[in-house]
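The complex is shown incomplete by one protein chain, all other protein chains being positioned as in the whole.
Per-chain numbering from 1; labels A, B, C, D, E, F and G assigned in written order.
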Amino acid sequence: MEEHIISKAIIETYIKELISHLDVDVAIAGAGPSGLTCAYYLASAGKKVAIFERHLKIGGGMPAGGMMFNRIVVQEEAKDIMKEFGIRIKKYTGNLYTADAIETISAFTLKTIKAGAKIFNLISVEDVIIREKKIAGVVINWSAVDIAHLHVDPLGVKAKVVVDATGHDSEICRIVEKKSGDNFKVTGERSMWAEKGERALLENTKEVYPGLFVCGMAANAVAGSHRMGAIFGGMILSGKEASSLILEKL
Amino acid sequence: MEEHIISKAIIETYIKELISHLDVDVAIAGAGPSGLTCAYYLASAGKKVAIFERHLKIGGGMPAGGMMFNRIVVQEEAKDIMKEFGIRIKKYTGNLYTADAIETISAFTLKTIKAGAKIFNLISVEDVIIREKKIAGVVINWSAVDIAHLHVDPLGVKAKVVVDATGHDSEICRIVEKKSGDNFKVTGERSMWAEKGERALLENTKEVYPGLFVCGMAANAVAGSHRMGAIFGGMILSGKEASSLILEKL
Amino acid sequence: MEEHIISKAIIETYIKELISHLDVDVAIAGAGPSGLTCAYYLASAGKKVAIFERHLKIGGGMPAGGMMFNRIVVQEEAKDIMKEFGIRIKKYTGNLYTADAIETISAFTLKTIKAGAKIFNLISVEDVIIREKKIAGVVINWSAVDIAHLHVDPLGVKAKVVVDATGHDSEICRIVEKKSGDNFKVTGERSMWAEKGERALLENTKEVYPGLFVCGMAANAVAGSHRMGAIFGGMILSGKEASSLILEKL
Amino acid sequence: MEEHIISKAIIETYIKELISHLDVDVAIAGAGPSGLTCAYYLASAGKKVAIFERHLKIGGGMPAGGMMFNRIVVQEEAKDIMKEFGIRIKKYTGNLYTADAIETISAFTLKTIKAGAKIFNLISVEDVIIREKKIAGVVINWSAVDIAHLHVDPLGVKAKVVVDATGHDSEICRIVEKKSGDNFKVTGERSMWAEKGERALLENTKEVYPGLFVCGMAANAVAGSHRMGAIFGGMILSGKEASSLILEKL
Amino acid sequence: MEEHIISKAIIETYIKELISHLDVDVAIAGAGPSGLTCAYYLASAGKKVAIFERHLKIGGGMPAGGMMFNRIVVQEEAKDIMKEFGIRIKKYTGNLYTADAIETISAFTLKTIKAGAKIFNLISVEDVIIREKKIAGVVINWSAVDIAHLHVDPLGVKAKVVVDATGHDSEICRIVEKKSGDNFKVTGERSMWAEKGERALLENTKEVYPGLFVCGMAANAVAGSHRMGAIFGGMILSGKEASSLILEKL
Amino acid sequence: MEEHIISKAIIETYIKELISHLDVDVAIAGAGPSGLTCAYYLASAGKKVAIFERHLKIGGGMPAGGMMFNRIVVQEEAKDIMKEFGIRIKKYTGNLYTADAIETISAFTLKTIKAGAKIFNLISVEDVIIREKKIAGVVINWSAVDIAHLHVDPLGVKAKVVVDATGHDSEICRIVEKKSGDNFKVTGERSMWAEKGERALLENTKEVYPGLFVCGMAANAVAGSHRMGAIFGGMILSGKEASSLILEKL
Amino acid sequence: MEEHIISKAIIETYIKELISHLDVDVAIAGAGPSGLTCAYYLASAGKKVAIFERHLKIGGGMPAGGMMFNRIVVQEEAKDIMKEFGIRIKKYTGNLYTADAIETISAFTLKTIKAGAKIFNLISVEDVIIREKKIAGVVINWSAVDIAHLHVDPLGVKAKVVVDATGHDSEICRIVEKKSGDNFKVTGERSMWAEKGERALLENTKEVYPGLFVCGMAANAVAGSHRMGAIFGGMILSGKEASSLILEKL
Partner (left out) sequence: MEEHIISKAIIETYIKELISHLDVDVAIAGAGPSGLTCAYYLASAGKKVAIFERHLKIGGGMPAGGMMFNRIVVQEEAKDIMKEFGIRIKKYTGNLYTADAIETISAFTLKTIKAGAKIFNLISVEDVIIREKKIAGVVINWSAVDIAHLHVDPLGVKAKVVVDATGHDSEICRIVEKKSGDNFKVTGERSMWAEKGERALLENTKEVYPGLFVCGMAANAVAGSHRMGAIFGGMILSGKEASSLILEKL
């Protein structure tokens, strides 16, 4: 058990995965609940999926619950998906259920990876590849490079479809707004209105630019719909909806 | 689906858990691989276990693999535990196996929570409660308070046993060294020697001060043993070993 | 006197208050002189009032006086209110009186709490809840979360009326300007002109958007009126005026 | 109502107070609960007292309650003092009472100022004046100077007695330890043990160096006693005790 | 020689000056070469002048010379003023002279103070007082307050005339542009062209808004003229020119 | 071997070079691959060339390769130049070759210096000199001055031609856009499209404003063309092309 | 008046001075009141003196007065020197006089430069040159280099005598303590006692290590004497005393 053999094992097996995922069916930016759900259904359908997550941690805002109280709320409509992921939920009142935030995100993560999607954490998407007004991939870099203010060039990843699951900031859409040279606009999300925001979410989940789909909070942000509260049903359903739309297209 | 009802659901269910865990059998500091394993076996044996984790993310150094290449290595001896947790491993060479770092940590987290342990993330242990030269609990605070340089007092949690699973820094042992007033010393870990470090790990897993157990990298740090490389077999076994010793005592 | 019982006492009694104030008559953002005065008169009239204050400290700019010289000045018109709060004032010249800045803010705070309003410090208002172009509540989070750059979702609080008492930045109005999607504009305060600014203050204290009232320096900021100097009479009168307008409406 | 007249009013009345307090009976460092209580009783007894507080806010850790839950706990023994200050307390269990943290600190502050003590906030004590192994005053500076890394010399304040009420760090004692050249040692507080810590507090409240008294958490820190939890009874009693000892001496 | 007497001496004599300068003929923002020259001639003519300088150091960019090489260059036209200030200059070539940067700024500072102007360093001008579209004074604060991110209100100073001598940023003019509500625009300086910039300087030195004069680099910045190089002749002449224009008006 | 003689040797020989390069044929901002190539060919043709580089390190993004993997890729077209610089390349596939990033940049740097160009590192270009709508030089300063937030004036360098080789930000063009007062616009680069970006590069290499040439990534940024990936062929060819255009003009 | 000629003038004349001062009679670290006084008398006696000052500003703590109130106090004994420097003083009480802090430091600076000493600001002394247990010079660097965390080597300056006039930290003595390898100890200053500190100052002004003299606050810091308050008489006298001792030795 020599140290350099351990090093070799880690580097070789990781790089094999990384190189294999330089050319994928779907590249997803953001490993929050909607991105993971979308990846889970796509991978389950046999697609090659890479998720690039800027942070070390997986799960976006979910593992912090609301105001650091690590519980989450889902509504009736998302109950079946929660069960499919094996997560324990508890009825609270009306059509609301609560669950442990860390249990939930761990289950989503585990299932998604086992379904065949590969999560690359600590990597951020800093640009897209664009060809004749169509997204053709993402441009990635170690996120540590940005935090450390280092001057390091990124690399390109080819993808048939790109998904913006980056949440409130809809980062990928913002990049396209700024750098495509086309007339693509992000409206920005409106103030909180949980119910209306949840309802709008499914409609907003769509292909917003050729080759670019958007789901979860990013979807409402692009469309200028209301923001939801700390409730995750619509997010999960949006991730699933995005996977259906993408599967139709691929 | 009104927003304040969602808020109420989250706060009420979380606080019920928090209050219930102000008096536990075992309080574990650190939700890395050894802390989680220890918690899993203790909870499975019916003990009331609270894990306090300073970061939002769960898993310590594991989800980053080695040098941000998110794969991990375990050796033959840990194979059975990996299987018990349902993690896919792949033979690399000799008695070494590789696994996906995020799959591994998600599986550990999920199983541990389902076994009944409660993870409180974003909370750090900043002191211990001590009575007549015996650890009687931990002193906790939101870790955001420290990062934001706010002047906020902590609260106390009663525990029959406290586990230091905080890794290289062996933070809880350092607190006891500094604040118990007793002649308790932390040696500090020595340079890397994967094999010898792994072997020493099990011996170093023990009750180092009345009421305080230590496991994982913190164990080697306290005893002045060699540091392991990016290999996690010994860490997992150490977590399990700690649970056995604690069960004997409780 | 066990530590975990003390912890339980603090958590339980606080959370009971917090949950009780997730649905209030009036939510006030900012515990400076105008916000406190407004809260005092509303609570005295039997309304359920929650004040959310971003900082640990109460009082906005008042406890620092002018240029860190901790004295304040009020004019004749505010004399009666100062007396109602039991604050000692001293005639300086003409219609100007001086008072100890810390005595003044302590008296305002104490009276307001005793009148029944609840102050939640260390909590910031990061968004509003909006329904059909009407403010229906506030979206709150621990302010430490923002300072520590953590990714943590906020929670929603229902309120019949929201008051922006955040001072120069008129933060709540800025949020409505940016996120309501409506044609609501904040002008921003003009340069200092103590006398004119004081006179404008009462007129600017009003309902600026359905469900949203503004008082104190935020009122002048929204309306584009002149800024006052380190004189607090108008601020206090503005807080009282806001309470009257709100009582008419509720 | 011209601006420069307002400026003049503030500067003149403040500076009159400051100059008057350059020569006092007692200079207290720290405006937390024990410092305020001590000042209240001394001022009530007719002594000239100046409190220098580094922060803008008054109250030390009290206004944040425990873990940002702004409630505090006091025990039976402190009930009378709480009543004397007009603070509403509520029985929790056994001999424990809870109170609103902000109400409590506002009441302490207000009473103390009305009793005649002067609080100078935003000013830190960065050294002591020493004469023939006796403390003869404090050396003060704007705390903004230190935060802003400016090179600005401090000024000296004469005092018959100096009180270290700076809490856990026992800052004034640390200065004397480092700069007196005498064999004076600060032990540093030990881990939490609420009951024992509370009991030790009164004994530790004393004159620790000629001219220097210590009270509140600083007292336990100097003596190496256990730290209390988020319970404030002992702190208040310690402040009162310090005032008695000082009155005997003056 | 007691410490508190020294403190009293410093505070009393300073505050007397500060209060005396709350109502002045001319308030100058910025103690660089043009501000000092302007103040020197105004004070010599018997006007009451206060210079507010944000930094501890006096002299703006002058004491650093060019690229930290602490020499400066002046041209023939400024020779007489240099001599009037007693500064040693040395012919370099053509009509260019060099001088020691620190000697130069010390001489300017000393002469200006001796002529009767008062320099208040560590104080920044954060707003102006405005009455009926006319500048009537400045709003000042300790600059440490801003650096330390403290919430402290400023104070107002009455002045018949205000001079913006803040250099490249023309800070006072920017404030008027943003906060007067009038149609006053700052163009911003253009790229370097030493000769043309120097020539434009005298023309740009003028009353740019009722009650507000501008001199030195701020003058070119307001007018959109070219920037000069590390040459100070024009700056000094501009300061003198401003003083003449102001004397005509007062 | 006395220390002050060593100091003298370094200062004298450096300053001789610096003074000699205050008046050059070509001043290049940025010592990345395109700037160095351009300098190499100009110096080889006998022109006096100064390169000003903001960082201590030479080479821009090249020495970091892609994502910190320090290899670079060049295509067939750049093969001859790579050979001219003596760099070892290795065929990868099709018309792509790889090379060691550090070998490549060292060879470029060394050859460029030996050809007679002088590199001044740690110096940034913070403005340009402009005469009658023509660039006539650059305005330089130590970059440490900016990092350390010091107030230090820059110095001017005369140049017949200025080259913007600053990469993605096209810093010099941005300065001209902002400070020339003319109608000169920088479009900003578009998203990644390696092939199209490479092809556009040569066309975009040109004189964009009288006296100002642009090459490398800055050229595409100004023209709004697509960004290339971590491929350096076009960059090198662009640097050579810029040198030809400049030689025609000089 | 071309920009590069101005640049040349500044660089050439500065560098000539710098090179000339690489070999001096006396190198003084710190341009505060004691360092300047020492330099003034040495230069007046015909010695070649270089003062290296880390900051842009000259004067140490003097220009900030006490607590940012920019007045200073001197006692009777220093009256003659103040007059020699042409500074206006005003009797306050007993043997205490006050003066304008900025007038005072400007006068000291100007006189010292005119006497022939050269001040190099923005340069810090980061080490000494030592030969056979004797100080033989100083090691200097741009202070911006340290602030900007750049890796830049320093240069050496030869000096017959070195003076530590760096104030409270006695930086040069600390370097000798740490890096000489000899048994040289700095005691560190004791708490404030203005009178005793002033009296000790003259005795502590001496050659503390072969070739190294100390004056001003650094002298008391080395000897472990009491610290003075914001009174500058002793400092000035100490600077003069140091010059006498050095002149005897040279």
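Definition applied: contacts are C-beta pairs under 8 Å (C-beta built on N, C-alpha and C of every residue); 3 or more make two chains touch, one makes a residue touch a chain.
Since we're looking at a predicted model, the values are computed, not measured.
Colleague: In the full assembly, spell out which visible chains the left-out chain is touching.
Modeller: Listed by label, the shown chains it touches are A, B, F, G.
Colleague: Using the touch definition up top, pick the residue from F:I28, F:L150, F:V163 or F:A194 that touches the left-out chain.
Modeller: F:A194
Colleague: Return the single residue from G:V49, G:V128 or G:A221 that touches the missing chain.
Modeller: Here the residue in touch with the unshown chain is G:V128.
Colleague: Applying the definition given at the start, please give the residues of chain G touching the unseen chain.
Modeller: Where chain G meets the chain not shown: residues 127-131, 139-142, 145, 150-156, 175-176, 178-181.
Colleague: Taking the full complex into account, what residues of chain B touch the chain not shown?
Modeller: Answer for chain B: residues 55, 60-61, 64-68, 188-194, 196, 224, 226-227, 229-230 touch the chain left out.
Colleague: Mind pulling the chain F residues that touch the left-out chain?
Modeller: 1-3, 5-7, 9-11, 13-15, 17, 55-58, 63-73, 75, 88, 90, 92-96, 98, 100, 102-103, 106-107, 109-110, 113-114, 118-122, 142, 144, 192, 194-195, 198, 229-231
One rule holds for everything that comes next: only the chains that are shown with their structure count from here on.
Colleague: Compute the distance, rounded to whole Å, between the mean C-alpha positions of chain C and chain D.
Modeller: For chain C versus chain D, the centre distance works out to 29 Å.
Colleague: From the mean C-alpha coordinate of chain C to that of chain F, what's the distance rounded to whole Å?
Modeller: 55
Colleague: Going by the contact rule already set, what residues in chain G reach two or more other chains?
Modeller: Expected reply: 2-3, 6-7, 10-11, 15, 55-56, 64-68, 122, 142, 144, 192, 194, 229-230.
Colleague: According to the definition of touch, which chains form touching pairs?
Modeller: By the stated definition, chains touch in these pairs: A-B, A-C, A-F, B-C, B-D, C-D, C-E, D-E, D-G, E-F, E-G, F-G.
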